[in-house]
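Right, I'll just put the structure down here and ask away after.
The complex appears here minus one protein chain, its other protein chains still in place.
Up next is subunit A:
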Amino acid sequence: MSASNPPAATASRKTDWMGDAMQRRIARRYAAERRFKFFGLAAVAISSLFLAFLLVVMVGNGAKGFITTEATLTVDLPAATGSISPDQLTGPRLSATMASIDVRRIFDQAVQAQYGKDGARYFATTAWTALRDQLIDNPNLVMGKTRFWLPTSSDIDRAAKDRSTPEAEADYAVLTQKGDVRQSFNMQFLTGSDGTDPARVGIWGALKGSLITMVVTLFLAFPVGVLAAVYLEEYAPKNRFTDLIEVSINNLAAVPSIIFGLLGLAVFLQFLSMPRSAALVGGLTLALMTMPVIVIAARNAIKAVPPSIREAAMGVGASPVQVVFHHVLPLAIPGIMTGTIIGMARALGETAPLLMIGMRAFTTTPPDGLTDPATVLPVQIFLWSDEVNRGFVEKTSAAIIVLLVFLLSMNAIAVYLRNRFETRW
């Protein structure tokens, strides 16, 4: 090129690389370079700082949800109950005995005796149920005078953890002075169910609902997803019909989750009249949502198994079905598992479709079967976030921590499986 150009032209346009103008230009370009790099770094930093901020806020709020504030209450049970024996509080006679002794009345009297007329303000409105549960757990307590630790009202609870109303702060100071108050780990939060009093609510009911729903989802979505992937990847002839299946699966993977809720409402509840709020319907709906994720992951895993494996199996006389089920699938299992766990993690965090099919039941007992009214952890978080009582803020955040722990550990398992078992051929 340069040879064909007239030499004079090049000489007249000779660039002065060391000249002022050029140096300034280069400096400007380098500054732009540094600026651009800084913007990139800032973008990464802002994104990860947002994540850190979110986690800090949730842990900061939620850590208090695992702590409960309790005050003492001394109850003279033999006097209050008319000396019942411990074995009246066991087995089939329990409910009759409970009805006759009226724990709530015993609680009210003990509070008045110990803390005076307005003593009830120290305790949560459902503190008497804690007394009842402790009695059922340990019937021998009815033999003597016992000092119980019972949850305080949410005002005093917040005075102990943070700031509260002046009256509650004063009450808390009095209690602390007498040594009548303590903070301990909130077992009730892990073992209880939903309720109206933040001092006594727990997540076990919602967690159990989530587990049952996930089991239904897994049992439906995993086999169907893997089998569909095997068919599409290994056997399906190339024709219109197979294309239709592929298009449906790719579309399903991109459909907003709330649409699956509408499907569940119209088809499962309205058309097939299945029970509302049931884990069975929730599992079915989420299975339809998870199946395409599993199909796509399983297809990729099956695709990654080299053809030489298939040819070798075929060469020693395996039938097409044996080739896939004896050789290809076992090698693809780690990839399939990774995809399945990620799909299940997404299903576990899903809220919107379950709201549509009514899995927002207010149930104070954990569900016992597939058709019992149930709620799931994310929906429980949503319901608690709507509560006006300030005490629910920390419970909501604590439930979020539990949900995040489950999700992050599922994702960690998926990453571990991928790194540990996935072979690169």
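Observations
Following the convention adopted for this analysis, a contact is a pair of C-beta atoms (placed from the backbone, for glycine too) under 8 Å apart; a residue touches a chain by one contact, two chains touch by 3 or more; residues count from 1.
Methods note: contacts and distances are computed from a predicted model.
Between the names "Phosphate transport system permease protein", "Electron transfer flavoprotein subunit beta", "Transcriptional regulator PadR-like family protein" or "Aspartate carbamoyltransferase", the one given in UniProt for the chain missing from this structure view is "Phosphate transport system permease protein".
The omitted chain makes contact with just one of the residues A:Ile259, A:Ala304, A:Leu331 or A:Ile413: A:Ile259. Within the whole complex, the absent chain has one touching residue among A:Val111, A:Ile212, A:Ala228 or A:Ile302, and that is A:Ala228.
The residue from A:Ile46, A:Ala79 or A:Ala312 that touches the chain not shown here is A:Ile46.
Listed here are the subunit A residues that touch the chain not shown: 29-30, 32-33, 35-37, 39-44, 46-48, 50-51, 54, 57-58, 61, 223-225, 227-228, 230-232, 235-236, 244-245, 248-252, 254-260, 262-263, 265-267, 270-271, 288, 291-292, 295, 319-321, 325, 345-346, 348-352, 355-356, 378-379, 381-382, 385, 393, 396-397, 400, 403-404, 407-408, 411, 415.
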